[in-house]
Structure formats: structure tokens, C-alpha cells
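Complex shown without one protein chain; remaining protein chains in place.
As written, the chain order gives the labels A and B, with residue 1 at the start of each chain.
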Amino acid sequence: MATTSTVASSVGSGHAEPAHPAHLQHHFVTSEQQFDAAKMGMWLFLVTEILLFSGMFVAYTVYRVWHPEVFQAASKLLDWRLGGFNTLVLLASSLTVAMAIHFAQKDNRKMLITNLVITVLLAGVFMVVKYFEYTSKFEHGIFPGAHYASHELEMAYAPQFFSIYFIMTGIHGVHVLVGMFLMSWLVIRSMRGHFSSAWYTPVELTGLYWHIVDIIWIFLFPLMYLI
Amino acid sequence: MEPKGTLWLPPAESTLAPEIDSLFYFVYWISVIIFALVVIAMLIFVVKYRRRKADEMPPHVEENKLLELSWIVVPTILCLIVFTWGFQSFLRLGTAPPDSYEITVRAKKWLWEFEYPNGTRATNELRVPVGRNVRLVMSSEDVLHSFFVPAFRVKHDVMPNRYTAVWFNATSEGEQHIFCTEYCGTQHSGMLAKVIVLPQEEFTEWVESGGGKTDDLPLPEYGAMLYQQQACFTCHSIDGTQVIAPTFKGLYGSQRAFVDGGTATADDNYIRESILNPTAHVVQGFNPIMPASYSSLDERQVSALIEFIELQQ
Partner (left out) sequence: MSHTASSAHSAEATATHQGSENYLNHIKTVWSWMSTIDHKRIGVMYMITLSIMFFIGGILALLVRLELMTQGQTIMGPDAYNQVFSMHGIVMVFLFLVPSIPAIFGNFVLPMHLGAIDVAFPRLNLASYYVYLGGGVLVLLGLFAGSVDSGWTFYAPYSTTTNSSVLFLTMAVFVAGFSSIFTGINFVVTIHKMRAPGLTWNRLSLFSWSIYATSIVQVLATPVIGITMILLFAERFLQIGIFDPLLGGDPVLYQHFFWFYSHPAVYIMILPAFGVISELIAPFSRRAISGYKFVALSSVAIAFLGFLVWGHHMFVSGQSAVSSIVFSLITYLIGIPTGVKVCNWVATMYKGSIWLKTPMLYALSFLFLFTIGGLTGIMLGVLAIDVHLHDTYFVVSHFHYVMMGGTVIAALGGLHYWWPKITGKMYSEGVARVAALLIFFGFNLTFFPQLILGSQGMPRRYYDYVPEFANLHLASTIGSWVLALGLFTVLGCLIHSLMRGKRAPANPWGAATLEWTNATSPPVPHNFSAQPIVTHGPYDFEVLRDSFGGDGAGQGAPEPHIRN
């Protein structure tokens, strides 16, 4: 997953060449071309992210179609209140990230940093809640697959539900962690004054990434917790 | 009167085989023609238009829309013809006639077990009556396998979590290969069996008698038969080669060393135990992969195998 940051960094940090703006890499002609390229690259990357999760959604759908009653019963074991709370947290963080971009355009460094920090904190809250959810599941013997040992729900194929649950939310969680890492790095760079209204590509791209992470959760939440 | 195979296909021995063969040859000849057109055109051009002067400039050729269209339309038509034919035969291959005689097939690493409606069982030898629709209901005990009889043109994967089926109607007596065509590990290529097509009466007699009369066979001969039938040969050789299991050659009476450090002499009792409960002593240098299912061999069969092994010196 660390490679994700390469996307941002390779398009982000330019190296100085005389007679060019500092951020413009030598093989681009204009800043605009560079920005368009970076944005397109990021969109393509996000497409692959969506496809990665689509694979999981397919597995979910297949097993749900085969065993609908088990999946309904199993999803009752998940706490929709915690899930719902996390949904709100992520939605709020999407808002703050959008604000961060807005303030970057406005050259308002202070607000840019503030909003980024809030986003990181919200993401942290999300992860903490997730941590408690996972541990409480483990305490009840709810492990993925063959290690499943819960007495609350002893149905065939309940382990499959939780396998899918743990893998999907697990991969999503990894994405949240990567996002937190990226945004902390943006905070440092903003403090050093790297971004301005002339160039804030990394902020914009990380924002895009964060929205996708958010949207994936918006799909995960009802599928896992509600229906 | 043996039906002959062709260059491309083995002899056709089931009622559906000729139909599939004509489809095969139809597609084959179309392919040959298309291929010949491409290659001949290419060769003619190479010879006729080869570069003679370094700076020659070929004339401009108008692109021919009709030609462009023709190599879109003609293949499309061909494809549709072949498709229609192909899926009809496929459906026939997939649906057994309702009056079919059913045999249960169990696949496991690395042998085939056949069970007839009256409970008669056989390993690696599938006896079927000639001229009768036979349906095999198949399942696996471990990984995926696949049941393939080239002469009948039938094949289907055998799976551990569901039943699959193939059917055929053998047209002449004789023996055909059965291959396992889904990769299943070490002895995938040794997971061979035979279809033995018998006249109806002979077949009925064989099934009724519970798998052929063996009562009057002398033990060593019966043992040799079981060595084949029970597929011991896939792992144990009798010529001294050792691949995945100890050879039977010189086994009887020799001193055995086990992974757990123990030793024993290979006498009747030891061999009996080795067959009925293979994991009791695992011989040094080998993995405990011998199937446990041999515990269902009856007393006479075990004795016969012991006699047989004793003879391999």
C-alpha cells in the first residue's frame, strides 16, 4: 500500500529547474499539462481501487444470493449504531478535506492546515471505533472462516459472512490508514509552505482519494450492517 | 473390424462421437482454408513485390471498402454457423436420456471408484454394457478431478462439493482409456482407468455376481489382480523403482525403519496393518499419503495382497 504514496509524490514534488516554476517537471511544457496529467492519473488509479472492491462486492453478492437468510441473521450481530456513527465521521471528514482544498485555492495556509488536521483526527476516530468493533467481535468468538466459534449464530455460512466482513472492512481500514499517512504528510508540507493557489496538486489528489475511501464505506455500511 | 481413428481424432466409440467429429472436421477445414489463404497471399506478395531497388517507392493503392467489409462479414457468418451447431451438440452431450443406467463415480487422489446400483464396486475399471445409455454421477473426495474418455468425447470436472454427470452410449466392445484431466497433484498422470465395454449379458452377469467371481482364483493371482484394480501400482512399483512410495520388490521379510524412529520386520502382520491402517507406521523417507480407504478391503483380499507382495522378491 505504501506505493500509493508514490503516485502522489511522483506527480507532486517537482525538482527545480531554472526559468520554470519550482513545481514544474522538466518533461512537461506547462503547469496546466502537468496538473491535467496528474489528475487523470489519479482518476485512473481510483478506478482500479473501485475495481478492487468490486471483486469483493461480487463475492458478497454471490454468497448473499445463495444464502440470504444467513446473511440477514449475521448482519444483525453487527452494531449498526457504531457503523452509523462511523459513517457520519467519514462524511464529516470528506467535508473537511473539501474545505482544505478550498482554502488551498484561497492561499489560506492556516485554514488549510487546520482542515487537514481535523480530517486526520476524524480518520483516527474512525479507526478507534473500528478497533473496538473488531475486539468485541473477537471476544464473542467471531473470527473469519474456519476459526469462527460464535455461539450466538450457529448457522452454516455465517463464517463466510464474517470472512467477507473482515476482509472488506480490513482492506478499507488499510486505505484509511494510508489516507491518514498521506494527509499528515500534506500537513508537514503545507507548514513548509509548499502549496499555494498556483500549485496544490497533492492536496487535490489526496482529497480525491479520500472521497473514494469515503464512498466505498457508504456502500459497505448498509450492505454489512443494515440489510 | 476395429474402428480406426484419424490423424486428429482417436476412434469414435460412442453414439455422440461421430457428430462431434464432423463438427470438428468442419471447423478444422474452414480453419485450414483460412490459414492457407493468409499464408499463400503472404508468400505470393513476398515473392512478387520484394524490394528490388533500395529507394523504390511502391505505388499508392486505394483502400478497398468492399474487401474490408468482406473480411468482417464472411467470418461473422461462419462463426454463427459453427456456433449454432456447436451448442446443439453441447446440449446433447449435457443431457442424458431419461432411461440411462446410472453408475456412481467417486474420484480421489489418485484413483477412480465405481459403484453399481446393486452395490457392486470396482476400482479403476469401469464395466459398461454395449449399446446402452450410461450416466455417471460423479463426485470427489478431495480436490478437483476431471473424468475424460477420449474415445467417447466426454469430459467433465469432478468436484468435492456437488455432483456432476456425463453420459455416453458405447457402440462397440473393447477397452478405452479414462484419464484424469484436472490437475490434482503428484499422481495426476497416474490417475488412469479403463472403460471395459461388455456385451449386455456378460455385463449383467458380472454386476450380479458382485464384480466377477474371484472365489476360485488362487490367492497370488487374485492379489495381482487387486494390485491393479485397487491402484496400488500408481504408487508402489514391483520393479524396484521408488518414486513416492516404497517398492514392493524385496519388501517382504525386510527390515523397515519408520519416521518415528521405530523399526519392524515386514511380515504378514506388518503388511496387513500397513494396508488397513497406513498411518500406524510411516516408513522413513516417505509421506503418509496412502489412502485410508483400504481399511474396507475384506479379509480374503488382504490375504491375497500379502501373498502377492511376498512373491515380489
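Just so we're on the same page, a residue touches a chain if its C-beta (ideal position, glycine included) is under 8 Å from a C-beta of that chain, and two chains touch if they have at least 3 such contacts.
Bear in mind that the values here come from a model prediction, so they are computed numbers and not experimental data.
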Quiz prompt | Options A:160, A:190 or A:206, residue touching the unrepresented chain | solution = A:160
Self-check item: Residue, one of A:124, A:144 or A:222, that touches the chain absent here
Solution: A:144
Quiz item: What is the set of chain B residues that contact the non-displayed chain in the whole complex?
Solution: 5, 7-10, 19-20, 23-24, 27-28, 31, 34-35, 38-39, 41-42, 45-46, 49-59, 61, 63, 67-68, 71-72, 75-76, 79, 82-83, 85-87, 89-94, 142-144, 146, 148, 150-151, 153-157, 159-162, 164, 177, 179-190, 192, 241, 243-244
Exercise. Spell out the interface residues on chain A facing the chain that's missing from view.
Key: 3, 6-7, 9-11, 25-27, 33, 36-38, 40-41, 44-45, 47-49, 51-56, 58-59, 62-63, 143-147, 156-157, 159-160, 163-164, 167, 171
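Methods note: only the chains that are shown with their structure count from here on.
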Exercise. Could you tell me the distance, in whole angstrom, between the mean C-alpha positions of chain A and chain B?
Key: 50
